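Only one protein chain is missing; all other protein chains are in place.
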Amino acid sequence: MTRSLALPATRRTALAMLAAATMALTACSAATSGGTDSSNGEVVVAGTYPIDSIDPDGPQGGGTGPQMAEQQIFSRLVRTKPDGSLEGDLATSWKPDSTATQWTLTLRQGVKFSDGKTLTSADVVDSFKRFIDLKGTNAANFPGYTMTATSDNEVVLKASKPDAAVPRKLAVFFVLPAGVAPNDTAFFEHPVGTGPFKLEKFSPNEIALVPNPNYYGGAPKVKRVTIRKMPELASRLTALRTGEVDVAWGIPDDQLSQVESDSNLTVKTIQSSAVFTMWFNSSTPALRNAQVRRALWEAVDFPTIIKQLYPQTGSLSDSVVSPQTLGYVAQQPVKYDPAAAKAALTAAGFDFNTKLRLQFANAEFRQFNQAVVSDLEKIGVHVDLLEKEQAVFTKDLLALNWDINFQQLSNPMLDAANTIGRLYPCAAKRNGYCNPQLDKLLSEAGASSDEQERVKLYGEATQIIWQDAVGMFPMAVKYAYAWNKRLAGFSPDPNGLPDFSHLQVRS
Amino acid sequence: MIRVVVKRLLIGVLVMWGAASLIFVIVRVAPGDPVSILLGPDAGQDQIDQLTASLGLDRPMFAQYLSYLGHAVRFDFGDSYLFGRPAMAEVLERLPATAELMLASTLIAVVVGLALGLLAGGRPGTAVDRVVSASTIALQSFPTFWVGIMLILIFALALRLLPSAGSGTPAHLVLPAVTLALPFTAIVARLTRTSVADTMREPYIQTARSKGLTERQVLLGHALRNSLIPVVTIVGLHMGGLMGGAVIVENVFAWPGLGSLVVDSVSNRDYQVVQAATFLIAGIVMLFNLVADLVYSQLDPRIRLEGTS
Partner (left out) sequence: MSVLVDARSGQQVAARRAHATRRWLGRIPYVVLALYAVIGGVGPLLIDYDPVHVSLDDRLLRPGSHLSTGATAWFGTDGVGRDVLAQVVYGARTSVLIGVCTVAVSCLVGVAIGTVAGYFRGWPDMVLARGIDILLAFPAILLTIVIAGAFERSVLVVVVALSATAWISFARVTRSVALSIRERAWVDAARVLGVRPVSILLRHIVPFTAGPVVALATLEFALVVLAEAGLSFLGIGLPNSAVSWGQTIANGKQYLESAWWISALPGIALSLLIINIGILGDQLTARYGRGHLR
């Protein structure tokens, strides 16, 4: 008789233990995570790109992720507005001399750092020196430039040669307090800046920003902005829909319709400055010939790839830079013609046994590149598709350790000087291409203070780059932003660098 | 007892020395020169020479090895080239998240595993037993990462009950902890089942029954208590397996712990962090094994440590 009781007894025990397990789990997790309820004024932003450092002058400082965080904490002298025009940040005016080699900038009066100290020209000059000395990616825009203080609220930037693009270029220069050492990790753990926010907490996975009461434009009206690293698209989107994050962008077309169907979310696409840029390494023997490079471009059916993979956020690019960039001039589209491509390659003596290395970083571009490789394979060109981690990618990119390089190249300055002028001269050594005629055009364009003239010269330069197929420039990119309707004051940014200072939370 | 503990600790030190040496060998044999990784491609020869010297890479390999060991003893593995700060600091910062995940998983596995084991072992050979045994085989066979994805599909995407990835709230912990706990639960359940089934055959159980104890009292009073000893031991011994599972689970759920750090660092060739993380993990696993052995010998007087290796 006792036996028949055994089963229910054990079952009851088991159920009790299951219940205990659930309770223990809940208790344990509640104890360890401290509970962050989404009370008023808290805004959570899904960060697509890693933010490993917030030193704007360091080797990682120019990346999209770090720059987004840096512009909340540190101010710049000037910045670009979403429509591409310039506005003063710490500078109220900027004037060139007659040759555009000397620029005089007047600083805003009474700006205070987050620690209460007043900003002076000494801080700006010292920051600029640090910016140049540390040779970060953006410092290459200012070769041999120097800055001096002429008074407490005026600085002069002296270019090594005439440079009309100085104001736009300055949009990537951040002002720190004077005296920050090159590897001052202690400073960047508790940075002092003049931006709208102060850093509350920095970890590779989460950055918490709180309003800077000393901000010259008035402290932001939110309680806290948290940038949470979410490299995975699926987690960004789920988090957006569950309300766990308030803003996310870089939403691919495949997922856009689902996001649009959510009534709590506002979705908007905006033409970005980014262009899919696929350089050929012209120093690779197989790709030295412009005929070969052009044939490869002809062999890829970009219109179809874009139609299938980026129906809403992509369009066929007709230049090296995006339409709203200063220096944009439309070029003749390259026609998809695999037969002609194959013939041209054969005529140019291309060795079909070579295996080209196509490198890219970020899984979001995998399918695009797979499609490119597939099209090239169709005419018998073998390509090894190499997806690399960002750090390895950057290292190999600079070392020219690739044959074809894919990048989504954005241009936060919205000035061709930053992309065409910076990346294509022989001295830049970025893609193995060297053309003295192009060098001459670029230095003339950089030196001219006449905007019309600059556009014309950049147009001629673009034509050379386009005709010689220094790379393929297949697609102009739109960014899709989605944000929770409880947020007010959010405006999408063409560079993926939205400003959080006007954010407000509707109650 | 003290002699045994000392002997065990000495073996532990030996193991850590071996582990550190193994990591040293792997990293040195791997292609890729740390100096060029640290400096980037634009560095001049003088910079390269300077850093090579300051890192001690110009010295004979054996001298490098000795200095590596010297630093390893102090938990110093150099600076992460990606984060620009001490690798061990980076690793220690990620440790709590992994610990949280593993603790939650262990709790689930032990409690659910014991329950299932009691259920099956209480009446060996019945349908319940067979169902439990079959499902434990299945639980151990499913690939962890796939189970994780399927749980996301069901609970995050279809039912919208739980977040699919990330960390921060208790809800975030549920899916990764359950995923990590499943195979472990199966192990605990199988172990408990065997132990309970064995106990139920012991003569003293019959005695207990004849004294009029209910089946429930017998199960909880004797069978459960007896099976706790192997379960405690397996918790200690399985720490390595759990840590390995955490590496994968953290990547599925974007959980910001040691596991995702290790995989990122391996992909980015941030060897300082890889060394620091593997060393720390080896140390933790070794400590847990040691404690499990000692606890086992304390709980069960029949076991003597001398004989085991």
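We just call them A and B in the order they show up, numbering each chain from 1.
Operating definition for what follows: contacts are C-beta pairs under 8 Å (C-beta built on N, C-alpha and C of every residue); 3 or more make two chains touch, one makes a residue touch a chain.
Note that the structure is predicted; figures quoted are calculated from it, not measured.
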Selected residue (touches chain absent from view) among A:147, A:386, A:420 or A:465: A:386
Touching the absent chain when the full complex is considered, from A:266, A:308, A:331 or A:463: A:308
Interface with the undisplayed chain - residues on chain A: 232-234, 254-255, 258, 304-305, 308-309, 363, 367, 370-371, 373-374, 377, 384-387
Where the unshown chain meets chain B, residue by residue: 11, 14-16, 18-19, 22-23, 26-27, 29-31, 137-138, 140-146, 149-150, 152-153, 157, 240-241, 243-245, 247-248, 251, 262-263, 266-267, 274, 278, 281-283, 285-286, 289, 309
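Keep this in mind: only the chains that are shown with their structure count from here on.
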Geometric centre distance via CA averages, chain B-chain A, whole Å: 38
Touch list for chain A against partner chain B, complex: 2-3, 5-7, 9-15, 17-18, 20-21, 24-26, 28-30, 32-33, 35-36, 52-53, 58-59, 135, 183, 185, 203-205, 228-232, 234-235, 238-239, 242, 244, 389-392, 395, 398-399
Residues of chain B defined as touching chain A within the complex: 37, 40-42, 82-85, 93, 96, 100, 103-104, 107-108, 111-112, 114-116, 118-119, 122-123, 126, 128, 152, 156-157, 160, 163-170, 172-174, 177, 209, 214-216, 219-220, 254, 256, 264, 267-270
